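With one protein chain held back, the other chains of the complex are shown just where they sit.
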Amino acid sequence: MTPNRQALRIKQMTITLAGETLLTMHRDIAPGEVLTVMGPSGSGKSTLLAYLAGFLSPAFQAQGALYLGDKRLDALPAEQRGIGLLFQDPMLFPHLSVAGNLRFGLPHHANNKRQQVAKALEQVGLAGFENRDPATLSGGQQARVALMRLLLSQPRAVLLDEPFSKLDTTLRQEMRALVFGQLREAGLPTLLVTHDEADANAAGGPIIALG
Amino acid sequence: MKPRTTLTTAVATAMLSLALPAMAAPDPTDWDAVLQAAEGQTVYWNAWSGDSRTNRYIAWVSEQMQSTYGVNVAHVKLDDTGSAVARVLGEKQAGNMDDGRIDLIWINGENFAAMREQDLLFGPFAESLPNFALTHPDENPEVVTDFTLPTEGYESPWGKAQITFYYDSAQTETPPQSIADLLEWAKDNPGQFSYPRIPDFTGSTFLKQALIELSNQDDALYAPVVEAEFAEITAPLWDYLDELHPHLWRSGRSFPESGPNLRALMSDGELSLAFSFYPTDAAVAVMEYELPESVRSYVLEDGTLGNVHFVAIPFNSPHKAGAMALANFLLSPEAQAQKQSLSMWGDRTVLAVSRLDENDKALFEQGESHPSALPADALSNTLAEPHPSWMTALQDAWLQRYGVN
Partner (left out) sequence: MVLLPAFGYLPVLGGNTFHLEAWQTLWAHAGLQRSVLLSYFSGLITALEALFIVVLFLAASQGTLLDRAIRRMVSPLLAIPHAAVAFGLAFLIAPSGLLVRWASPGLTGWERPPDLLIVNDPLGLALMAGLILKEVPFLLLMSLAALPQLRPEQRVTVARSLGYAPGIAWMKCVFPALYPLIRLPVYAVIAYATSVVDMALILGPTLPPTLSVSVLTWFNDPDLNRRFMASAGAVLQFGVTLAALLTWWLGEQGVKRLCQRWLANGSRASGATAIAFGGRALLLAITLLAISALAGLVLFSVAGFWRFPDALPGTFTLDHWLRILPSVAKPLINTLSVGLAATLIAAVLVVATLEHAARYQLPAWRAQWLLYLPLIVPQVAFLFGLVVAAESVAIRPQQALVVAGHLLFVVPYLYLSLSEAYRRLDPRWAQVALSLGVPSWRAFWQVRLPLLLAPLLTACAVSLAVSIGQYLPTLLLGGGRISTITTEAVAMASGGNRRLVAVLALLQTLLPFIGFSLALMIPRLVWAKRRQMRGAA
C-alpha cells in the first residue's frame, strides 16, 4: 500500500443553522497526525464529522473550504472524497460475509482481491474467517474487521467517531494500539471525536475542546 | 347529438381512419357477404354470467362458431347488463362511432328501451337473419315484442323465460295457486317467502304479476303509464303489499338481492317458497346440490308473466357482420336444442318447434325430465308483459313507499 502522505486542511470553516453559528474551525491535520476533538454532547461533534465526510444535512449552511493536499473536497460528494469513517458500532454489513465486507472496501478493479483479503485478516489475527457470518463474531473481532475494511479502501484521511466506546477496557487498549498504529503507519491524517481522555492520550496528538 | 369537442372528435376520427380499414356496416340482406365479412372477426359478446350453465352454453357456442364460420366469439362476463349500456353510452359521448368495445349484448326490457331511446343500437337486422323465419313471428308475436315495444328488427330473439314458482314439498304441501292465495299462505307460513328487492328485474316482475291479477288485467297496463290514473290503478297492489310484507321473510324489513338469492335462501332453509324466471331453475339447482330433491315447480293458475330475451348489436360495433352471424347461429335448431337441454342450460327455445322439419324436430325430443322441473304443458299459461313505462313507475312508487325501513 503506497502511503498517501497529504495533510487534511480545514480552512475557515463555519457551520450555521438558521443564522446561528454552531461551529468554526481553521486547522490543518498533518499526515499521520491524530487531532482529537472533545466536548459535551450537543457541542457539534457529529456535525463536524458530517461536514468533513460529506453528509451534512441541507438544513445546515457551511462556509469555508476543505482541502486534502491540493485537492478541494468540499464541493465533492462523499464517495469521491476518500475520507474513511469508523463508527462506534463496527457497522459490518450483515448481509455479507466477513470476506464480502472486506472486499466491499477494495477498489473495483483491484487485482488479487482474495489475497489482499486474506492478508488483511491475517494482520489482525483473524486468518480463515473469510466465510463467517459477521453476526457470529465478538465485538472486538468485528471492530478489527471494520478497521481492515477501512484500510483496504485506501482512504486518504480518516474520521473516528468514538470507535472504542463500546469495547470493554482491555479490548479498548488493544484496539487503540492497533488503530493508531495502523493509521500512523499509513500516514493518514486522522480526526478523532471522543469524550474519553484515555483515547485522547493514546492518540498522542493535539486536542481541541468544542462548546 | 353534438360531440363535446369537435376538435377531439376530429382527431379521434382521423386517428381511427388511419389505423383501421373502413368498417362499413354490412348490409344484412346480402347474407353471403355478411358471412364472408364475418370470417376471421372476433365478436365480443357481453352477456350476464352469474349462471355457470349459461357460461358453459356460451362456451359451446364459441366452439361451434369457430369451427363452422371461423368467427371467434369472446364471452365478456357481466354482473349487470346496465354496465354494458353504460359503456356504449360513454363511448358515444366520447365520439367513438365505429370502434366500440361491445359487439353483441344479451338484453331485453328496460335496457333495450333505453338503448333504443338513445339511438345506441344498430339495425334493423333481425328479420334479415335466415333463421329468423323459424320463429314464425306472425303466430308468435312475442318474438318481435319486447315488453310491449316492437323490436323493429333491432334485436334478435334468443330464449324464453316465464315466471315459475317452486317450493320445498318437505316443508309445505299446499303452495298458493294465485296471488290472493299467496297472502293467505304467507299468513300461515310467516317468514318463508319473499321477493327480490326492487329495482331487481325479477322483483319488479313480481310486482307486475301481482298487479295484473289484482287489477284483473286492466288494459291500461299495456299502454304507457298515465300519471293521473296511476294511483287509482295501483291502489289494490299497495293495499296487498301492505298486508303481505309483515308476513314475509325478515318481516319485509329487508329483501333478498336478486332472483338467484331466493334460491340460495331456500337452500339455507330460510324460505320454503320462491320463484324464478327460468322454468328449469329448480331442477338445475337440485342437480347442482343447491336444493333438496323434494323441490317442485309450478305455474300460477291464471298464468304467469313470460317474456323473450334477445341479443342486440351496438351502433358502433366494428364487427357487425360477425355479430349478425352469431345472432343467426343462436337461432339455429341445433343451437336452440342444445340450449334447452337440461344437461347444458335449460333455457326454452323461441323457435316454433311444431313447424320444424322432422330432423330438426327430433333434436328437441329430449326424453330427459326431472321431477323438480316444470311439467312441459304448464308453459302454455303465459301472460304478456305490460308496457315498460309501468316497470319504472312501479319501481319508483315501491321505493317511495318501502324504500326506507
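Think of it as A and B in the order they're written, each chain with its own count starting at 1.
Everything that follows uses one rule, which is that contacts are C-beta pairs under 8 Å (C-beta built on N, C-alpha and C of every residue); 3 or more make two chains touch, one makes a residue touch a chain.
Since the model is a prediction, treat every value here as computed from it, not as a measurement.
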item: Among A:17, A:30, A:78 or A:207, the residue in touch with the chain that has been omitted; value: A:78
item: Of A:16, A:43 or A:153, the one touching the omitted chain in the full complex; value: A:153
item: Hidden-chain contact residue, picked from the options A:32, A:134 or A:189; value: A:134
item: Candidate in contact with the missing chain, chosen from A:13, A:34 or A:53; value: A:53
item: Touch criterion as defined above, residue of B:35, B:65, B:85 or B:244 at the omitted chain; value: B:85
item: Residue among A:107, A:128 or A:204 touching the omitted chain; value: A:107
item: Positions on subunit B where the hidden chain makes contact; value: 1-5, 8, 11-12, 15-16, 44, 46, 48-52, 55, 59, 74, 76-87, 89-96, 99, 101-102, 109-111, 113-114, 117-118, 190-191, 197, 199, 249-251, 253-255, 257-265, 267-270, 288-292, 392, 399-400, 402-405
item: Absent-chain interface as seen on subunit A, which is shown; value: 53-55, 57-58, 77-80, 82-85, 87, 89, 91, 93-95, 97, 104-105, 107, 133-136, 149-150, 153-155, 159
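As a working rule, only the chains that are shown with their structure count from here on.
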item: CA centroid of subunit A to CA centroid of subunit B, Å; value: 80
